[in-house]
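Missing here: one protein chain of the complex. Every other protein chain is in place.
What follows is subunit A.
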Amino acid sequence: MSYPTTIKGIQAGLKAGDFTAVELLEGIYERIAAVDGDVKAFLALNKEEALAEAKAADERGYGDDAPKLNGVPVGVKDNILTKGLTTTASSKMLENFVPTYDATVVCKLREAGAIIVGKLNMDEFAMGASSETSYFQTTHNPWDLNRVPGGSSSGSGAAVGSRQVPATLGSDTGGSIRNPAAFNGVVGMKPTYGAVSRLGAIAMASSLDQIGPLTITVEDNALLLEVLAGHDPMDSTSFTDDVLDTNYSAKLGQSLAGLKIAYPVEYKSDVIDPEIRAAIDQAAQYFEAQGAIVEEVSLPNTEHGVNAYYVIMAAESSVNLQRFDGIRYGYRSPNAKDLDDIYVMSRSEGFGDEVKRRIMLGTYSLSSESYDLYYKKAAQVRTLIREDFEKVLADYDLIMGPTTTTVAFEIGERSEDPIEMYMADLLTVPANLAGNPAMSIPAGLNSEGMPIGMQLIGRSLDEATLYQVADNFEKGHDFVDQAPNL
């Protein structure tokens, strides 16, 4: 039998008794067996434990008192700790690492009755936009297997895009949820920095990292974020519950009449593919037809975003990755003879090229001679980017634009040129630097049949308005029904 692909569809089917969570999960593992040999989204499957959890979900039943995601299967990016289930960050460094605890988001999923299907491929330590830096495998885009799925949450995007699972968790430091959401034609949300606990997410750049959901529909995404968000006493950067309103579905279905949407001139620049620009222009016309007011604004510091981001991200990453020393956990070089060997050889053999490059850049920009020149300067530019958003969002309810400058590119096309790969983040990094919530939703297919993503950026802690607008757009189009032929 074929099962519904969305969370809402699955919940309706479970409630009506059309199928059990065990049957659904077996169907999902069959689907994975059928298509993931081509897509290569999963690194590890959690079949035995998941089936036991599905059985427990069925026993709890699907009445009104059932937990919020009872029986719903979810895939998890492999930089998010899962107790007893290997978590590698797609690095040789952590090839055999078995976490002793669940990340807070994974605890929350389990408490809500969700079932962890398996772990998803990514760029090594979330550094990349294509999965090509993964030590284990390259994930393929389900819309065209010769192309990349985006990254760094590559498997998280491709697994939902190829309808293997209804939902996944990703992490987004400079666009790593929104970029693969755009490339795979799915919905991806990077929440406000501090809305979701980072405990148990393998840290890349701690002032930028945020975990978020990828789903087929907007309402599923809001539902999942309602489970994930909330204060965590173990993460001092998470907002307290008196500040955080996690009723993200609150505005779904409300009219867009009178909403003010800013469309920055910088997001119409000619570095963006013409077909993408045309699709976003059409979306602006759609919003106007719904009674919203769409106006051109300027975010003048957009062009400095990638540079400021790369300085800050590399600096924070180089510090976070100091913990991989070959002593307590992770890879230790078998050739190490003394203590310094353990550090140097384990790190040199355990990290891939892109990770080393960023550690080197970060170490340099934090060195005493370049600290003011690069790190402090980038942190000041970050303030200017944040102020750009604050000014515009004082007058507008949200900002719209494209998620990426191009659609998914071919595997191998950019892997030799790090700077070209970095430019993939041009439109996504500003929201990380400012901390604002930002999501990518499908905005149609280009002439080659590849998905185009639209980005919506909101006021701090105002995910609800983004979901309202995104849901209206989704229901006004048929993009959800378009799926790759796999």
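What we mean here is this: contacts are C-beta pairs under 8 Å (C-beta built on N, C-alpha and C of every residue); 3 or more make two chains touch, one makes a residue touch a chain; residues count from 1.
Here is the rule we use: contacts and distances are computed from a predicted model.
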| field | Undisplayed chain, where the name is taken from the UniProt record, one of "Aspartyl/glutamyl-tRNA(Asn/Gln) amidotransferase subunit C", "Putative MnhB-related membrane protein", "Quinol oxidase subunit 2" or "Sugar ABC transporter permease" | value | "Aspartyl/glutamyl-tRNA(Asn/Gln) amidotransferase subunit C"
| If the hidden chain were put back, which of A:G194, A:P264 or A:G458 would touch it? | A:G194
| field | Of A:N307, A:T405, A:N446 or A:Q482, the residue in touch with the unshown chain | value | A:N307
| message | For a quick check of understanding: of A:L51, A:A66 or A:L384, which residue touches the chain that isn't displayed? | response | A:L384
| said: On subunit A, where is the contact patch with the chain that was removed from view? | reply: 96-98, 100-101, 192-194, 206-208, 210, 236-237, 239, 301, 303-304, 307-308, 310-311, 318, 325-332, 336-339, 341-345, 347-348, 351, 356-357, 359-361, 363-365, 367, 373-374, 376-384, 386, 418-419, 422, 433, 435, 460
